[in-house]
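Of the protein chains in this complex, one is absent; all others appear in place.
Chains here go by letter, A, B and C, matching the order in which they are written, and residues are numbered from 1 within each.
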Amino acid sequence: MSTVETTADSHDEHDDDHHDHGEFIAHHFDSAEQQFDSGKLGIWVFLVTEVLFFSGLFVAYTLYRYHHPEVFVDASQFLDKVLGGINTVVLLFSSLTMAWAVRAAQLGNNNFAGKLILITMVCAAAFLGIKAVEYSHKWDLYILPVSYYNYMEGYHPEAETGGIAGALNISKWLVTLSMLPLLCLALFSAGALFMAATGKRLMAQFMLALAIMMSGYFVGAFAGQTYQNWHEANLAAEEHAGDHGHDDGHAAESATAGPDSTSERPPQIGVFFSIYYCMTGLHAVHVIAGMAALSWLYLRCLKAHFRPDYFGPVDYVGLYWHLVDLIWIYLFPLLYLIN
Amino acid sequence: MLNLIGLLAQTESESLVPEAPAYREGSYWFPEAASTFAKDVDPLFMLIFWVSLVFFAGIVGFMIYFVIKYRDRPGHKVEKSASHNTALEIAWSVLPGFLLIWFFVDGATGFFNMRVTPGNAEQIQVIARQFNWEFHYPNGDATTELHLVRNRPVEFVMESRDVLHSFFVPAFRQKQDVVPGRYTYTWVKPTKEGVFRLYCTEYCGDSHSLMKTNVTVHNTQEERDQATFYPWEDETPIKNGQRLFNMKCSGCHNNTDVKKTGPGLGGIWGKTETLADGSTVEVNDNYFRESILNPGAKLVAGYANQMPSFQGKLNDDQIFWLRAYIKSLTPDAKIEDELNLPASEAREKVGEADGEKPAAE
Amino acid sequence: MSATPQAQKLFGHAEENNYLKCSSGIKSWLFTLDHKRIGIMYLIGVTVALFLAGIFALILRSELFTGDENFLTEAQYNQMFTLHGAIMVFAFIIPSIPAALGNFVLPMMLGAKDVAFPRLNLASFYLWMFGTAFLLTAMLTNGLDTGWTFYTPYSITTTTAVIYATMGAFILGFSSIFTGLNFLVTVNTMRPKSMGWFKLPLFIWSLYATSIIQILATPVLGITLLLLIAERVMHIGIFDPAYGGDPVLFQHFFWFYSHPAVYIMILPAMGVISELISVYSHKKIFGYSFIAFSSVAIALLGFLVWGHHMFTSGQSQLVTLVFSAITFSVAIPSAVKVFNWLATLYKGSIKLVTPMCYALSFIFLFGIGGLTGLFLGTLSTDIHLHDTYFVVAHFHFVMVGGTLTALLGGLYHWWPKMFGRMYNDFLGRVGCFLVFVGFNLTFFPQFVMGSRGMPRRYARYDPEFEIFHQASTIGAFILGIGILLAFGVLVHAVFFGRKIGGNPFGAASLEWQSSSPPSFHNFDHKIHMNAPYDFGAMVYDEEMDTYIQRDFVTPESPEVPAAEPTKA
Partner (left out) sequence: MTDSHDHDHGFAHPVSVKLLLSVFFSLVFLTVLTIVLNDLPLGSADIVIAMMIATLKASLVMLFFMHMFWEKGFNVVAFLSSLFFVSLFIGFTLMDTGSYRDDIDSFPEDKQPAPRVPRTAPGVSSNDVRPMPPATLVEGSISPLAKPNPHVRL
C-alpha cells in the first residue's frame, strides 16, 4: 500500500548521509558511491576500448615481424635505446606521481595532489620533448614511412647554416616541431601575467602551471638533444679511431651516389618505420590528450574540489594515464630492443 | 551530388565484352553443371535446402496455427503452461547441431576437392586487371577469352595487376579471389563442351560489371590450340595491334574518342594535347612510346597518374603494332604502306627505313 | 473493477511535467541531457538516414530494371550502391534500435532516472551527426565508390572521397562506442537494488550483449580506418601491396569489427521481438534464461567467425576450415530464440495488432535469413554463392527483414509511450502487410539469381537475369510505399492520435508504469517492482482506459524500494 502513497522524488531520501556535499552528485545518481562506481566501471570499459584500439597496430607489428625478422633487427638499430629508456623512466615516474596524486585526492589533500599532478604534466611534456628529438633525427636522415623512406648509408645531414636551426646547431625538424610548444609556452606565460595583473589569482596559478608544463617539453628536448649530440660525437670519434675510411668526404660522396646504397636493405625496412610512426604517433596523441585531462584536474585541485568521498575524476584520469604508460611499457621493448 | 551531375555528360563506351552465351539451365537453382565440382556443391545445396524447408515450414506452420488457435477473442484466456522446460530446450539446442556437423563435414570435403589441385593438371596463368582478363597457355598462346579442354584438369595461377578481382564461373561452381601482391590458385576439370560465362565477382572499380568474358570448353586439345592460336607474324601490324590493345589497354582506354579511366585513343594521332603543367605536346611516335614506357612523365591534363609502366612488358615489336593500331584509329592520319603487310615483312621494311632493326626482347 | 484514487494519480496525465513539454525552445532539445529526448533526436536522425539510403536503393533498383544502361553510368551506379550501403550500415542500422529505441526505453525499463553518463549520451548523438555529415560530404564532393567495406587496394587508388567517408565511419564508430559504454555501465550500476539480473527484460539483455560487442569490436574499426587513411595519404605499406602490404590483412581487420557489427544490428532486434511476442501473447516468455544467455552467447561467438566473409579471399585453408566450423555454432543460439518465441505463442492470448504483425513477420523473414546463412557457412556451397546476389538476399533478409521489421514493430509498441497517443491500427497493419509482401518480392528472386550466378555490385547484367531483377525492382517500390505508410501512420498519430493512458497494452515491464508520455524524471512515483513478464499482475481498468497493477485494486503488495544501487 505504501507503494502508492510515496510519490515524487522518493530517491532523494536516500541521499541523507551525503547531502552536505551533494553538489557533485548528478541528479540521476542516488549516492556518491553509485556515481563513483559508475564512473569507475565506465573508465575501465573505456580502457578496454583503448586496448583494442591499439591492438590493430600490435597485430600489424606481429605479422610483419613474423615475416621479416631480419628487417626488424636491422631497422631497430636506428632507434636509440638510451633515449627510449629515459623516456620509459620518465613515464614510469609520471605514473608514480599520478598514483600518488590519487592517494592525495583520496585523503582530501588538494594542494598536494595538485603539485603531484603538475609534476605528472611536466613529465608528459618532457616525454614529448625527447620524442621530438628522436623523430627529428630520423626525419633528417630520411628514415620515414615506407613510401618516403630514403635513408642512405653514411649520409650525415649538414646542420643548417642559417636560421634558428643553424644558430642552435640542431635539426630544422626539431625547430619545426617545437614551434607549437613554444607558442603555447608564450601564450600561457602571457596569460599568467595578465591574470595576475587583473587579480585573478586562481587562473594565474593555472596558467602558470600550464606554462611550466610546456617548459617541460623544452627540458626534455634539450636533454634529448644534448645526449644526441654527445652520442653522435662519440660515434664519429669511434669511426675515426676505427679508421674505416668513412670520413666526411666519403659520406658526402655516398650521399650523392644515390640509390645504390639503399638497395642493400630490403625494401620492407620502411614498413618497420611505418609501424613505428603509427604506434608511437598514436601513443603521443594519447599523451597529449592525457596532458589536457591532467590540466583540467589541476584546475579542479586548485579549486579544492576533491575529498574522500569525491575523488573520482582524479582516479579516472589516473587510470587512463597508467594505461598510456602500460602501452609504452610494451612499445619500448617491441620497437627499441630487437636483437 | 555534384560529381554525379558531372558524370552525366559522360556516355557509355562500346563494350568489348563478348556476347553472353545462352543460359543453360541445369536445375531451378543452378546453371548447367559443367565441372566435377557440381557434384560437391549441388547435392549439398539441395540437402540444406530441404532441411531448411522442413524447419522453416515447421516454424511458420506452428506460428500460424498458434496465432489462429490462441488468438485473442472474447472468452479466450491464457492457458497455464510451463514457463520453461529445460529438457525440451536443450533438445532443440543440441539436435539441430548434429545436422550442422553433417553440413560442415560435407562442405569441408567438397571445399578441399575444390582447393587441392591434382598433380596432372595443366597450368594456365591468369592476369586480372581493371577491367579485363588475360589467359596465358603453356604453349605460349595468350587470349582474353578462356579456352579449356573437356575432361582435362587445369590449374589457374592467378595474379592481379591492380586491385582485388575474383575469378568465378557459375557453371563450374568455382570461385577464387585474385589478390595483388600474391599468387592465388584454383583449379577446375570441365566436363561439358560449350560456352559459359566467367565473371569478376570482387568489386574492382567503375567497369566492374563489364569485367566478364567467356569460357569455351573444347572437345580436344587440337580444337583448343586452334582457338587460341593467333598468327602474329602473318597478320598485319594493325590487326596485331588491335589484339594487343584488347588485351592490355582496353580496360582503361576506348578505341573511340570517349574518355574512360584514361583518354580515348580514337582520332588522337597528330592531335595536340595539353599537359597537366599547362604545356602542350603533339601525339606522335615519340610521345606514344614514352607514354607506354613512362606514363607519368607527360600527363594529359585532367587525368590521374594511374597507368602502370609497360617497360619490359611490351617489346619493341609489340609497341610498333600498338602504334599501328592507334594510328589507324585516326581516319586522316597517314598510314604507312608497310602497316598493311604481314607483320614479319613489315618489320623488315621498317628496319630498312630506320636503318636499324627493332630488337625483339 | 475500478482503480484506487492513488492509482488514478499515478496514471493521470501530468501535461506540464512530461518530458516533451517540461521545457521548450530549440535549445532545450539541442542541449538536453534527457535520455528520452536524445532517443527521439536519434530516432529522427536515423529515420532521415533510412529514407536517404532508401531513395538510393530505389534508384539502384530502377537502374537494374534492365540489363543495359538506363539512366546511370557504371560509375554512378557504383557510387549509389556504396552510399546506400555505407549510410544504411553506419548511419542507420547500427544506431537504429540501440541508440533510438534503446535510449528511450532502457533506463525506464531498469527503473533508473537516466543513463549513467547523460553528457556522453548527448556527445554520442552529436558524433552521430558529425559522422553522418562527413558521409554526406563525401557524397556531395566527389562521391564514394569503394563499397561500404573499403577494401584495399581499390580504396587507396580510387579518385573518390574515401578520406571523408572513412572519417565519417570512424566518428560514427565512436558514437557507437559511447552508446555501448553508457548502456553497459547503466545496466551494471543504475539498477535499483531489487532489480536483479534475471528480472531484466530481455530487451535489456540484448542491449547489454550489443554493448559488449560495441565496446570490444568498434575500436578495431577505428584503428583500421585510421590505418586506411594513413595508407591513402602516405602509403605506410601495411595494406598496400605496392609497398609490401597485404590486402587480405585489411579484410581481417575490417571483418574483426564488421562481423560482430552484424550482431550489433540484429541482437537488439531480437530483444525487441522477445518483448513484443510476450506482451501480445499476454504470456510469460518461454525459457527466459535461454533467451538471455543466447544473446550473450551470440555476442561472444560473433568474435570468432569473421573469417567466413573471406572464404574465397585467399586466406589459408586451415583458417577457412576453423571459421566455417565456428560459424555453425552461431546458428544454435539463434535457433533457440526462434523456438522459444514459438513456445511463447503456445497457449497464449494472441492480439494481432500492428506490433505483433511485425513480430510475426520478423519470425518469418528472420527464419529465411537465418536458414540461408547455412548455405553460406557451408564451405563448398559458399564458394559458389560467395559475392553473388544470394549473399545480398541473405543479409537483406536479416538486416531489413530482421532489424528494420523489428524497429518498426518496436516503434509501434513504444510509440504510445513516447507520445501518449494511439495510432491507427488498421493502417498500421496495412503498412506491415505491404512491407512484408514488398520485401519478399524484392529479395526472394535474388536468392534464385544468386545461385544461378548473378554477381553482386554489377551495374550491367546478362539477359537471363532480367526477369528476376524486374520482379525485384517492383518489389522494392512496394516495400518503399509500405515503409512510407508505416512512418506516415506513426507521424499522424503524434498529432491526431487518440490520447491514451500509461499502459495501453498491459505490458508488465517497468517503463509502462510511467505516464504516457513519461515525466521528465521518468517516474513520478515509487516504482512497483514486478517481474517483467508477469502479465497476471496487470488488469484492465475501463474507467482509465489503461492497464494497472492488480495491487492497486487489491491492497496487499510487497513494497520494494527503488533506491540503493546494486554493486557492479
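The rule is simple: a contact is a pair of C-beta atoms (placed from the backbone, for glycine too) under 8 Å apart; a residue touches a chain by one contact, two chains touch by 3 or more.
Small disclaimer: the values here were computed from a predicted structure and weren't measured.
Peer 1: Looking at the full complex, which residue from C:N18, C:N78, C:N121 or C:T157 touches the chain that isn't shown here?
Peer 2: C:T157
Peer 1: In the full complex, which of A:M98, A:M207 or A:L282 touches the chain missing from this view?
Peer 2: A:M98
Peer 1: In the complete complex, which positions of chain A touch the hidden chain?
Peer 2: These residues touch the chain not displayed: 32-33, 36-37, 40-41, 44-45, 47-48, 51-52, 55-56, 58-59, 62-63, 66-67, 81, 85, 88-89, 92-93, 95-96, 98-100, 102-103, 106-107, 139, 142, 144, 147-148, 150, 152, 255, 258-259, 262-263, 266-268, 308-309, 311, 315, 318-319, 322, 325-326, 329-330, 332-334, 337-339.
Peer 1: Residue-wise, where is chain C in contact with the chain that is not depicted?
Peer 2: Counting only chain C, the missing chain is touched by 141-142, 156-157, 159, 161-164, 188, 216, 220, 232-235, 241-246, 248-249, 252, 256, 303-304, 306-307, 314-316, 318-319, 322-323, 567-568.
Simple rule for what comes next: only the chains that are shown with their structure count from here on.
Peer 1: Which chain's mean C-alpha position is the greatest distance from chain A's?
Peer 2: Greatest centre separation from chain A goes to chain B.
Peer 1: Based only on mean CA positions, could you tell me how far chain A sits from chain B in angstrom?
Peer 2: 49
Peer 1: Express in whole angstrom the distance between the two chain centres, defined as the mean CA positions of chain A and chain C.
Peer 2: Here chain A and chain C have centroids separated by 39 Å.
Peer 1: Please output the residue numbers of chain B that touch at least 2 other chains, ranges allowed.
Peer 2: In chain B, nothing touches at least two other chains.
Peer 1: Hey, what residues on chain C touch two or more of the other chains?
Peer 2: Residues 244-246 of chain C touch two or more partner chains.
Peer 1: Which residues, counting only chain C, touch chain B once they are in their complex?
Peer 2: Going through chain C, the ones touching chain B are 69, 73-79, 139-143, 145-147, 151, 153-154, 157-160, 241-242, 244-248, 281-290, 312-314, 317, 320-321, 324-325, 328-329, 331-333, 335-336, 338-340, 342-343, 345-352, 360, 363-364, 367-368, 371-372, 374-375, 377-384, 386-388, 448, 451-453, 455-464, 535.
Peer 1: Provide the residue numbers of chain A that touch chain C in the complex, in ascending order.
Peer 2: 1-11, 13-14, 26-28, 30-31, 33-34, 37-38, 40-42, 45-46, 48-50, 52-57, 59-60, 63-64, 145-148, 267-268, 270-271, 274-275, 277-278, 282
Peer 1: Sort out for me which residues of chain B touch chain C in the complex.
Peer 2: Chain B residues touching chain C: 1-4, 7-8, 10-12, 20, 23, 28-31, 37, 40-41, 44-45, 48-49, 52, 55-56, 59-60, 62-63, 66-67, 70-72, 76-85, 88-89, 92-93, 96-97, 100-101, 103-104, 106-115, 162-164, 166, 168, 170-171, 173-177, 179-182, 184, 197, 199-210, 212, 304, 306.
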